[in-house]
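Left out: one protein chain. Kept in place: all the others.
As written, the chains take the letters A, B and C, and residue 1 is the first residue of each chain.
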Amino acid sequence: MSEQLVPVLVLTAVVIVFAAAMIGLTFLAGPKRKPTPEKQLPYECGIVGKEHETTRFPVKFYLTAILFILFDIEVIFLYPWALVYGDLLKFGPFILVEIIVFMLVLTFGLFYVWKARALEWD
Amino acid sequence: MGTTWLEIIINTVKIAAIFVIVVSTVPLLVWVERRGPAFMQNRLGPNRVGPLGLLQLAADAIKFIFKEEFIPTKAEKILYFMAPGLTLLPAALTFAAIPLSTPINILGYTFKLQIADLNIGLIYIFAVASLGVYGILAAGWSSGNKYAMLGALRASSQMISYEIAMGLSVVGVLMMYQTFSLNQMITEQFGYFSFLWQGSAVELKFLPNWGVFFQPLAFILFLTATFAETNRLPFDLPEGEAELVAGFHTEYGGFKFNMFFMGEYGHMITSAALITTLFFGGYALPFISPEQVREFWIQNGHTLLGFTGLSMPDIASVLTTITHLVVFLAKTGFWLFFFIWVRWTLPRFRYDQLMDLGWKTLLPWSLVNLALTTALMYFARIVK
Amino acid sequence: MELTAADILFYLFGFVSVVSALMVVFVSNPIYSALLLAVVMSILGIFFFNLEAHFIAAAQVVVYAGAVMVLFVMVMMLFDLKREKEEVARFSILTVLKIISVGVVCGVLVGAGAMITGDGMGFIKVSTTEAPPPPSMLLKSDINAPTKQTTNPEELKDEVVEITQNPQAGVEIFTKYTDTQKLSLKLFSKYIFIFELLSVLLLVAIVGAVALARSKGGTHHVTRGS
Partner (left out) sequence: MQDQKGAHTMLHVGLNHYLVLSGVLFSIGVLGVLLRKNALIILMSIELMLNAVNLSFVAFSKYAQNMDGQIMVFFVMTIAAAEAAVGLAIAVAVFKRFKEVNIAHFENLKG
């Protein structure tokens, strides 16, 4: 394991031990009461919920997740470019032209998403 | 983590200590969150338990431990138990890359006051922060409650929408510092405001060399995006007490509920620390670089601490580290108070306004900021 | 060259990733298999970090574990697959045939992996009479030599020279760069055409996904003019 990563792994171990200890403590220290049926129902501010079989959820959320992936890759490609842009500018606008083409294409993508009202929340 | 056993032990103790400090500041923040707005709204806030209500923190913490452990019947047992851990773990891991102060070199060993000095510090924080969505989705789905599920979906789609805006707004900062490691970013923010414009230096003596003066638009975008990322008001619709009761952690009680709080406040602390490191010079004093602070302590360090057996440079390095730690805590403390301050001044967004703000204002504006920085750097570096 | 701490952690994480990959395929509830796949991808991120591909490790966790798998988990939760939790296709003769064929594929892959480094890694008895097969052309330097500087200085310099048009600047820039900057240097000099093509690919994916959602049966169906 490279030298920089070991502290992160140690911190993960510390966090897991802390979380397990606390939940264990609650399990030991907490009062043990017989779970009454009312308490077991999902909490709906006192109203007994009509739980039909498949709760219909608005499926619209998946489109945001899809667009998130595609724009996240654009951001990931910008990071290495950002590190090198300053130094390579000394050698001509070549590095500038590359990113202008890349960003134009993807800004058109964002513009299409905006105009196609794909992100509309009624 | 160092080669000899002594260094490994000390580093492990340091990691555990920093984690415990971060976890113990959460009740402190809860206390400030209850006393601060009470002061703003001209009321008292908790002051019964202990002086100024400070022991209220301990009372809350112990109360959480003695709560009854209960699981709703419709819950998915395994995921229901894992969800709090899944929110706490990323929040704690993101704090690993933040540099708290200058390294201490004492008795021949040097210890970095930072859990992990990663050379990919910034995107390590974004990578681990993006894993926080799993805890929210797992909590919402596994508690078997319709409203919790809806709250989880809203919270996660809000978080991922603002992740792009946060990522893009930071690109401008990266172009300026040309490094991911947060330590190098701080070293480039020493001294007063100066930059090279086509070869000739431009200096403004009255401004510190902080990132916020180079990238004001990126600062505003990053600040707004961090508010949304940590589900803080005015972006906390998924947990909006009015509609969704408590959003994705409705079915949780006792310490599991507290772990969700720790996750949220952990993200808040890391975001405040990130804002200070990226835009406000991290642990460095405004116009004074750590070397000058060391010189200062070497001159009159011995008058203060004559009795410790350490040699003179050790005392000086310890004192510089302490001063820089105080500076870092002051700056991060201010931004934490800013998070709480905004919570009690701005009303909550409606969900479509919230998503529109993410996709249709923050994202285009960060593209504008990117274009602006590119153009400025192009003209600044082309020597006519 | 005996067992170091790094090796132990490699074997630990390797074991965990193989077990969770197996559970991804064989667990009945699809949401648990999606979360387990996210675990596999984060562990691969850790492996990338050890292979000195620091930026790729962060990109892997951000893109795969933090975006693609979030989409999978969200879609599965939206489908509310209480009824979907059907079993893996049970033991028909076809399944047995499939498992055997996959076993053979795995054996071939592992064998190829071992052979490529010439010494057969102890699994395959490389007959020492004739010389062990030289490392194949694609690996220019000796495999098990202690890893020199991450990037072959001579090899990358021509990229730097190509982009900077003057050799002296190339060497000067090249020496002070970190891994990520060398990666981006190569990405923006030698592979620039593919980089531009990728933006078109992303645009096609964006338009495709949105068009699919707006289609007649889709979620964001927009009647003309509304």
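What we mean here is this: contacts are C-beta pairs under 8 Å (C-beta built on N, C-alpha and C of every residue); 3 or more make two chains touch, one makes a residue touch a chain.
These numbers were taken from a predicted model, which means no experiment stands behind them.
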Check your understanding: What chains on display are touched by the one that is not shown?
Key -> A, C
Revision key, fill the gap. On subunit A, the omitted chain is touched by residues 59, 62-63, 66, 69-70, 73, 77
Revision key, fill the gap. Absent-chain interface residues of subunit C come out as 1-4, 6-7, 10, 14, 17-18, 21-22, 24-25, 30, 33-34, 37, 40-41, 44, 47-48, 51-53, 55-56, 59-60, 63-64, 67-68, 71-72, 75-76, 78-79, 81, 83-84, 86, 88-89, 95, 98-99, 101-103, 105-106, 109-110, 112-114, 116-117, 119, 121-122, 132, 138-141, 143-144, 147-152, 155-156, 182-183, 186-187, 191, 194, 198, 201-202, 204-205, 208-209, 212-213, 215, 217-219
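Assume only the chains that are shown with their structure count from here on.
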Practice item. Could you grab the centroid distance between subunit B and subunit C? Build each centroid from C-alpha atoms only and quote it in angstrom. Key: 30
**Study point:** Cα-centroid distance, subunit A relative to subunit C, in whole angstrom
**Key:** 20
Review point. In whole angstrom, what separates the CA-based centres of subunit A and subunit B?
Key: 17
Point to revise | Multi-chain contact residues (two or more partners), subunit C | key: 55, 59, 62, 66-67, 70, 74, 77-78, 180-181
Exercise for review: Give me the residues of subunit B that touch two or more other chains.
Suggested key: 118-119, 123, 149, 153, 156-157, 160, 163, 178-180
Practice item. Give every residue of subunit A touching subunit C within the complex, in rising order. Key: 1-2, 4-5, 9, 53-55, 57-63, 65-70, 72-74, 76-77, 79-81, 83-84, 87-88, 90-92, 94-95, 98, 101-102, 105-106, 108-109, 112-113, 116-118, 120
**Study point:** Complex contact set, residues of subunit B against subunit C
**Key:** 78-79, 118-120, 123-124, 126-128, 130-131, 133-134, 137-138, 140-141, 149, 152-153, 156-157, 160, 163, 178-180
Practice item. Give every residue of subunit C touching subunit B within the complex, in rising order. Key: 31-32, 35, 38, 42, 45, 54-55, 57-59, 61-62, 65-67, 70, 73-74, 77-78, 178, 180-181
